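Certain chains of the assembly are absent from this excerpt, and the rest are unmoved.
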Amino acid sequence: MTKAGKLIYITGGARSGKSSFAERQALRLSGHAVTYLATAQAFDGEMRARIERHQSDRPAEWITLEEPLDVVAALQTAHTPTVLLDCLSLWVSNLMLAEREDGEVLARVDDLLRHNSATLIVVSNEVGLGIVPDNALARRYRDLLGWANQHFAAAADEAHLLVSGLPLRLK
Amino acid sequence: MTKAGKLIYITGGARSGKSSFAERQALRLSGHAVTYLATAQAFDGEMRARIERHQSDRPAEWITLEEPLDVVAALQTAHTPTVLLDCLSLWVSNLMLAEREDGEVLARVDDLLRHNSATLIVVSNEVGLGIVPDNALARRYRDLLGWANQHFAAAADEAHLLVSGLPLRLK
């Protein structure tokens, strides 16, 4: 039940190069022995195109798991030394859309931190640096993801902010 | 009329850990001898909940002043060695909603910088890193807060950007 694996936290805005940076880190740490744990769900053609574009960028030898909600269970089926979770922000969004309460979402996030035995590289998003959104759901998501990000960043051994494809070391 | 106190400027996005970081700095500098100068006004239940959640996180011995508009006068009534102003971004918003012109808002901001004799810790927000907002009021706020932030950051002895709860030193 205790965290043993190394945690690398990578955050940034949309199209800031987070996923590419995370993939380079995974490749450097474990070569082809990487599990890619995807939380994305293709609701429409735009999302499907994003997912496929990302897939074709990754080494063919990597194992891909797709799990929008029960990410903790999926992580426990991974047997590679490194797991890349892409991304925390969609996982939080999926849990919210599945009508989980805030406390439950954060409890799942903390579960993940406790059940991690591999080296875990986590990609997330910064969504709180614009004007306050008009709609309440977007404000709730912004708060909830902000807290989830803080939990991960606090527990992380390394943390990086990506800006225009370049990393800034946070920790 | 001249600034004598130390100025610590803390900025970041929503839920980036700015207030917690500012409170830890205040506690470290002055223990229980801190005035907390709040600019928040509770217009609705959501805002009231935010204010109360923040209050319960602070030491009970801290003196709390609430002042949405005349922050300069409120600051002069404080007698503790450290004052924590949370936050500049709501103060600017309050002044805008009270129909002050841009020049007048920035003049008030500069007054604060001149009348500060305590150690002043100021929390603000970054709101300019999203897509250009559709409505003109939001764009005006984004500009005005951006200028106010620049005035404070330029005058600051220390400046920090919070990301996912972790500080990046700006100055």
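Labels for the chains are A and B, by order of writing; each one numbers its residues from 1.
Keep this in mind: a residue touches a chain if its C-beta (ideal position, glycine included) is under 8 Å from a C-beta of that chain, and two chains touch if they have at least 3 such contacts.
Values in this document were obtained by computation on a predicted structure and should not be read as measured data.
This homomeric assembly is drawn with 2 chains in place; in total, the structure file defines 3 copies of the chain.
One rule holds for everything that comes next: only the chains that are shown with their structure count from here on.
Chain B contributes residues 12-17, 46, 126-131, 133, 138, 141-142, 163-166, 168 to its touches with chain A in the complex. Chain contact summary for the complex, chain A toward chain B: residues 9, 11, 13, 124, 126-132, 136, 139, 142-143, 145-147, 149-150, 152-154, 159, 161, 168, 170-171.
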